[in-house]
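Worksheet: one structure, shown below.
Excluded from the complex is one protein chain; the other protein chains are retained at their positions.
== chain A ==
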């Protein structure tokens, strides 16, 4: 029995079945100083080491939640970095990657610093940071370079939704993706068509629909699928790897799966909510319950969505899972009681993620325990470049381990969860499979249902750029992508007199439609001589020609 507050540095886990993403085997694990020191049978360990008897349970790498929002400018989420990471550990997740949304006016680096300040005091498990880019600006390239090089942040999110607030245009996305590719970072995208949503919101409010059902009606899944398609197109043009956060609908997942078949380097992240429940609750008579489901993209009202997404997760079309955990109390959600567009967005899922996936994917036979490790931990570690430190049970890796009991039965309920939220969107879901012991940084933090966490014990995990898992292919493609013009010499045949046209066309529409720049077409010193491939073809002259300087040449034989 372990006593809270006491932190033993050495630990022996005996009799467990070690599960990595590639294989499972029975072995003991010796942990010292927060690292895995030995794996094998009959290990030679110092005397007096505390021993955890796994009793044949699975030992899996601690979960890595690739998407959380435990801090925000403005209205603070009800689960802060302390409360949220506590819930994470209770569910078997030993590392989170939190999204930094910079405060208006703050520089990106300052925002990251502020985040880390909070985490230094509050985080109970290891964490890393994604950075959201709320706007495009001139110095963005330098700011991102500094963050990627010195601050250990290698993933950046752009928004295609939230018109007039966070939304990027296609041209901006292309610019940002080009910067990100050069830095060797991961481009993340919140994919929804903000323009259409904006129009739909207006229409619904005009129809008098103000409740949470308006949220999902104004954000139909086509709008998500469209944006995913567009984001992939842009990323492909920029030859930048793309990570689509929050895959919430079948349409979006299918678009992504098809793009992968065509060769795009793209990753999709369904979240606990889209894997474990559906959006029919938006029509609940209980406003507070309906509002608890409000997140963007919304949870699809199609009840077959969860089954479809778990299948794609099992076959590798989707690779990573997050929770997008960002909860608000009912009172906070009630800010939007008269207008669904004002309801703060976010659902719970940080604690439920591992259990929900086990229940929906492993218990149902869609994936085995190794796939489970891959989608809950390993793949995220590879993509975000903290592998094999995280995401694998191997000598030298961090001692973030979970004893997983596939026989445990747990009913999810707001009464027992560790979050501050009054509602749990998975209320009543029975999950078979739960963590029995959780070890973070070599310390037991969950045992026999009790949590022993220390706020501030979580470390920031800096991540390097150019993750091999992602960038090997990108680099190869970059080399292949070189295009060359056709060496055909300069055209020096007749040129229509554009001088008349060059008269500055007044742009009658406001600001738009700039007149094309006019080039002096006679200012070429390049000339060509010798016979050409098509010299033998007779020439016909066009009307309205101007003799070019130097007379006609035969490069443009007309036939």
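Going forward, contacts are C-beta pairs under 8 Å (C-beta built on N, C-alpha and C of every residue); 3 or more make two chains touch, one makes a residue touch a chain; residues count from 1.
Definition applied: contacts and distances are computed from a predicted model.
Participant: Looking at UniProt, which of "DNA replication complex GINS protein PSF2", "Dihydropyrimidinase-related protein 1", "Exostosin-2" or "Proteasome subunit beta" names the chain that isn't shown?
Facilitator: Cross-referencing UniProt, the chain left out corresponds to "Dihydropyrimidinase-related protein 1".
Participant: Just one of A:112, A:234 or A:402 touches the chain that is missing; which is it?
Facilitator: If we include the chain that is not displayed, A:234 is the one touching it.
Participant: For a quick check of understanding: of A:16, A:152 or A:220, which residue touches the chain that isn't displayed?
Facilitator: Considering the complete complex, A:220 is the one touching the chain left out.
Participant: Could you tell which one of A:257, A:414, A:451 or A:474 touches the chain left off the display?
Facilitator: A:414
Participant: Of A:208, A:365 or A:449, which sits in contact with the chain we cannot see?
Facilitator: Counting the whole complex, the residue in contact with the absent chain is A:208.
Participant: For the chain that got dropped from the picture, name the residues of chain A it touches.
Facilitator: 73-75, 78, 103-105, 107, 134-138, 163-166, 168-172, 174-175, 193, 195-196, 198-200, 204, 207-211, 213-214, 217, 220, 222-223, 225-226, 229-230, 233-234, 236-237, 283-291, 328-332, 334-335, 337-339, 342, 414, 420, 422-423, 483-486, 488, 490-491, 493-496, 498, 500-503, 505, 507-509, 512-514, 516, 519, 521, 524, 532-534, 540, 542-546, 555-559
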